[in-house]
Structures are given as structure tokens and as C-alpha cells.
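A single protein chain has been removed from this complex, and every other one stays in its place.
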Amino acid sequence: MGATSNTIELVLGSNLDYLGLVETVTDSITGLMGFDQEAAYWVNMSVRESSINAMRHGNGLDPEKKVAILFLVGTDELLIRITDQGRGFDPQSIPDPLAPENLLKPSGRGIFYIRSFMDQVDFQQTDNGGMQVQMIKRLVPKQTN
Amino acid sequence: MGATSNTIELVLGSNLDYLGLVETVTDSITGLMGFDQEAAYWVNMSVRESSINAMRHGNGLDPEKKVAILFLVGTDELLIRITDQGRGFDPQSIPDPLAPENLLKPSGRGIFYIRSFMDQVDFQQTDNGGMQVQMIKRLVPKQTN
Amino acid sequence: MEIKKRTVNEVVILDMSGKITLGEGTAALRNEVRNLLKEGCKKIILNLGEVNYVDSSGIGELVSAFTTTSNQGGKLKLLNLTKKLQELLSITKLLTVFEVHEDEQEALKDF
Partner (left out) sequence: MEIKKRTVNEVVILDMSGKITLGEGTAALRNEVRNLLKEGCKKIILNLGEVNYVDSSGIGELVSAFTTTSNQGGKLKLLNLTKKLQELLSITKLLTVFEVHEDEQEALKDF
């Protein structure tokens, strides 16, 4: 990769039909950066989950409301920032999917998976009130044990 | 596609290794928009040619210099804008590849091909002096004869 | 996603392949299980060996299939988890909820 960061940004209406494009772009980027097959898979899934959240929970699947997906390609890490035009939410307040009473719920695992598979995940509300999720995957995975 | 335009922008250092990514993104977009296989092929080739020009002739393959490739996805047309950080050129001044003395030259056909295969092509210099090539491919091809 | 149906000793085995993701994949699984239960087939094995992508909605759909079947007095087991699916189930503590097998003969026992 070049010495400076490359950026790739998709700004899409809230339509789940675009997920295929989002995944193709994600896979091209992780492939070009040299992520191994497994890391690329989890990045793909995290971008997918977060894009779905932005379109669905954030923008209520309103095709007029946009989701921006920004990829910042560094030499040793990929930073992804996904922004919607919804009303945001408090990431502290979402139910813990591991709590016994939630274990058999049919939903509520997306953010948990993103946190599990990405090296860093941050939630922030934009000035317009929408949600901005920023996640980082490092090329050389950190040693966790 | 949604009622409003979707935009997809790649901002890449001038490195020909990124062409694969550029082509993958282009193909995803034309596929999603419903271009037929042939139109998609010519769009791919035009984006490829123009990106190479921007990286090579515009930015001199300096990896620090960026090429921006913007896709504006409309309901019935795809607009593509490719901008470099070079010194620009006068599109009127480039040799005609069909002139007898140029017919057997090994180069100089890229822009001619782009003009042939896209429905509209415009060249403009940016405030910084770089070149900006804008091209449009319509989904329902206009009747030319 | 593609689902092929086999019956072995009153147990229905669904050989699934492709993706179990939001939309097509999850809906196909839901319909299939719903229909089986409606027909009175309450012994179900989901063979997931050829399922190469499951997202959080897909995991949720597997959970729904499991609970719906259990609530109707049936049993739903999982067969041939890929490494990634195993990881997805493991970190959400679902690996112990499901009865999981790597061998079809074993899975067919004790329904």
C-alpha cells in the first residue's frame, strides 16, 4: 500500500439491497491489504452487521436517509466508520446477550459480535444526532493470550 | 435503487496495484444498477483507462498523490468523476489516434475509447490544476441511429 | 441458501448450504421449520456443514428454530458446525444450549 492512507467511502440510501456492494468493497479492501481469510471474514461480518444496524435501527430503512461507510486504509490497520442519520442510541443501554434471560432471544447479538471480532470499536453520536460507529482491525493481530 | 443518488468515492494513492479494487467496485455498481454485460464492460474499461491516466500522466505514479474516483449512482444513469493532483492538460491538444501518422503508434487511444464508449465525457481542470474527467453512462442507451 | 430434505427413521435432516443471513436465508429456514412442525415432524436435524456464512440474524434464526421446536415438544439438533459457526455460537454461550453433533449416526440417536 502507499505510504499515506487511502480512503474509500460509500454513501448509500438505506436499502438492504446494497449490502452485496458493501460486502464486495469490504472484501476487495481486506484482500488488497493482505488480511488472512479469517480476519477478512470477521471484518466483512462486522461491516455487514453495522451497516444493517445503521440502515434499519438508525434510518428506519428510509431510502432517502443515507448511510456513510468510510474505509481508511492504513499500512497496518483498517479503520471503518459507519454513520447514519437516525436518532442514535446509548451503547451502554443495550441488553447483554449473554445474560440468562436474553440467551434465547432471536436478536441482540450484532454489536456483541462486532466488539468480539474487531480490535477496537467506538460509538459516538454525530452533531445531527445520528450514530457513528468506528471500528479498527489491525493487520498483525494483537496477542491476547 | 433508492429515489436519491447514492455516491461511492474511492480516494487512492497513485499505485496501479489499486486497479483491481477500482474494477471490482465499478463492476459491483454497474451490476447493481442493472447495466447489461456489454455496457458494464465498457464502463469498466473507461474507468480503468481514466484511472490509469490520472495515476500515471496526472500524478506521475507518485504514491503520495491521490486520485479520487467518485461514482454518482442515479436511477437512470451512472456519473463518474475522476480527479487527480497533476498539472492537467488540454484535451484539444492530444493527437488524433485516427490520423494516418498516429495509426501505428503504441499509445494514445485511451481517451478516444472513453469518448467512444461513454455517453458523455467532459474534461475540466480543478482549482489546484489537476485534471477532472467526468463521464456519464445512461442505463437506457440513447438511440443514435 | 439451499435446503435439501431427507428423512431417516422419522427424523428429518435438513442439508443446508450457502448463507443464513438476514433476508433470504433466514426466511427460508424459518419457513422450512414452520412447515415441518405443522406437518407434525418434530424430530429435526439441521446439517450445517455446507453453510459458509451466518450473521447475527442467522444465529437468531437458529435460536428461534430451536425454541419453537422445543416449545412444541420436539427436538432440534445441529450437525457439522463449521469452525466459524462454532465460534459464533460459543462466544454467545449458545454452544451449550444446542445439542451439537459431528457424526450423523450419533445425531440420529436419542430423539
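Each chain carries a letter (A, B and C) given by its place in the written order, and its residues are counted from 1.
Note that in this section contacts are C-beta pairs under 8 Å (C-beta built on N, C-alpha and C of every residue); 3 or more make two chains touch, one makes a residue touch a chain.
Note that the coordinates shown come from a computational prediction; the quantities given were computed from them, not determined experimentally.
Displayed chains that the missing chain touches over the full complex: B (touch as defined at the top). Screening B:Val11, B:Met45, B:Leu72 or B:Leu139 for touch with the missing chain picks out B:Met45.
Hidden from this view is one chain, which touches subunit B at 16, 38, 41, 45, 48-49, 52, 97-98, 103-107, 109-110, 112-113, 116.
Basically, only the chains that are shown with their structure count from here on.
A simple rule picks the central chain: find each chain's mean C-alpha point, then take the one closest to the mean of all protein C-alpha atoms, which gives A. Subunit B and subunit C, compared by their mean Cα positions, are separated by 48 Å.
None of the residues of subunit B touches two or more other chains.
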